[in-house]
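Note that one protein chain is taken out, while the other chains of the complex remain in position.
So, chain A:
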Amino acid sequence: MATETPTLSERYELKGKEEKTDVVSNPVEVKEEETPVTAVSEEAVEKAEEAPPLAAEEKTEDTPSAAEESTEAPTTDESSSEDAPAAAEETNEGTEENSGEEAAEEKKEIKLETAPADYRFPTTNQTRHCFTRYIEYHRCVAAKGEGASECDKFAKYYRSLCPSEWVERWNEQRANGTFPGPLDPCPGQRSLSSDYLTEAVALY
């Protein structure tokens, strides 16, 4: 309601921005609803306008999560020479040292994706969502080994969901061996997330 009669300061603040067209945001909406599960990287709406093939290529990369990192740069290099570093950066997103430096070079590269809505946590209270993702990551690392590419998504999820203060505290607790959650992977489990789901349901 307040926006309909902008105050003096609002009028001042948005002078420059109102002129810009709204075109950018609309295609994102559409994309988002098309594939809600895969968490589409909509980062490059402006890039999609310049080079449409890249957008399509990104989609194919996103869908198989396991194969994402194994097929590293070679597949992306084919498209065009200028886009190659950008695409390569996305594939190496998880490897910590690389992405930081490369992102600094490529100014326009942020990936608009975050932890998806989880049907295990449909309520306002998301405390357990964050905690579960943190545990899932560390159990994944314990099962698959440090730096396993399958675990990167869990790391992204818990970083998105948990306040950094909590993560720091939990990291300290893990270092001290006083972390209160189940961190060891069970030996005979089929799938990490589905296994934890049964556990989470049992808690309620």
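What we mean here is this: a contact is a pair of C-beta atoms (placed from the backbone, for glycine too) under 8 Å apart; a residue touches a chain by one contact, two chains touch by 3 or more; residues count from 1.
Assume contacts and distances are computed from a predicted model.
*Asks:* Identify the UniProt protein name of the omitted chain, choosing among "Ribosome biogenesis protein BOP1 homolog", "Signal peptidase complex subunit 3", "ER membrane protein complex subunit 6" or "Cytochrome c oxidase subunit 2".
*Replies:* The record for the missing subunit names the protein "Cytochrome c oxidase subunit 2".
*Asks:* So which bits of chain A touch the chain we can't see?
*Replies:* Within chain A, the residues touching the omitted chain are 1-3, 6-10, 12-14, 17-18, 20, 22, 24-26, 28-29, 32-33, 36-37, 39, 42-43, 45-46, 93-94, 96, 99-100, 103-104, 107-108, 110-117, 122-127, 129-130, 156, 159-165, 167-168, 171.
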